[in-house]
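Missing here is one protein chain; the remaining ones are kept as they sit in the complex.
Presenting subunit A:
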Amino acid sequence: MSFLLKVENLRIELRMRAGVAPVIDDLSFELAHGESISFVGESGCGKSMTALAIMGLLPEGIGRVASGKIWFDGEDLVAASPARLRHIRGNKIGMIFQEPMTSLNPVYSVGEQIAEVLREHQGLSRKAAWAEAIELLDAVRIPNPETRATAYPFEMSGGQRQRVMIAIALACKPKILIADEPTTALDVTVQAQIFDLLRDLRRQTGTSLIMITHDMGAVAEMAERMIVMYAGRKAEEGPVDKVIAHARHPYTQGLISCVPHLVAHLTEERQDLNEVPGIVPGLAEFGQGRCLFASRCARATERCLTTRPEEIAFSDVHRSACWHAEGM
């Protein structure tokens, strides 16, 4: 099977005052054409950094890819020139960010902000790009797109702004859409609408999707496969239904039990845990040679504290990085 995106042993380092910390430590995963995967995990575990690394947008002077490869369509993005990355960004890979309120430029109309990307990558004329921008606003279900195209971001609600961001990200029909917590900043009913929209657009365009979220409910709804991240490392990876039915990592189990209806609905198994006690370790601890979840894990043994767990495969598609995964 040929992959659209293949990340190999990615290590991202952040330069901190106290030294260098690996925010992403030896991460590998693949994304097939048209597939939808989801990254889950608590705040600060490096989900956004992974997305930014794919885009080549790690914070300048702070973050860098220290080793590993990001293969996109047969090309290593880590080694790609800035010009090449510019050609891919917004064109072949589109991205939606977490904060719709601040992600659009306040001094340009939303129509211009969509048209701009079309002019840049598709060489459309001003007029053609504007017409296409109106089409796109219509596609993301903004009412009266002709008049709304001239509106400024501050004249729109958060949900509408996120729709505009989606229109921008999908304008050039990218092969991959990265959505970094696209609904976290929105209220619940709007969240559902945005997910509906993303699902429909994906069905129409066949775009692959990488969705980053805290929300296990959204994962179940949106993705085929999921990757659970913990402290810069992959904890578990597998098809969403398999993982939810039988999580092979204590952290995943904890996350799932936070959303009771998910478990009750999909499986008879119920965990005692109803939250994951404790907090994510600080960045300074990220590189340590042990299981970083051990301080919060009820199953932790001596081995967990001294060696980093290796990935164990349960089938071709289901993998867990836990010393005691087999017993679960």
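FYI, contacts are C-beta pairs under 8 Å (C-beta built on N, C-alpha and C of every residue); 3 or more make two chains touch, one makes a residue touch a chain; residues count from 1.
Here is the rule we go by: contacts and distances are computed from a predicted model.
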### Message
Missing chain, UniProt name, options "Cell division topological specificity factor", "ABC transporter permease", "Cyclohex-1-ene-1-carbonyl-CoA dehydrogenase" or "FAD-dependent oxidoreductase": which is it?
### Response
"ABC transporter permease"
### Query
Among A:M95, A:L124 or A:V276, which residue is in contact with the omitted chain in the full complex?
A:M95
### Query
From the list A:N9, A:S43, A:S67 or A:N105, which touches the chain that is not on show?
A:N105
### Message
Using the document's definition of touch, tell me which of A:H87, A:H214 or A:R296 contacts the absent chain.
### Response
A:H87
### Task
May I ask you to list the residues on subunit A that touch the chain which is not drawn?
55, 57, 85-91, 94-95, 97, 99, 102-109, 116-117, 120-121, 152, 154-155, 165, 168-169
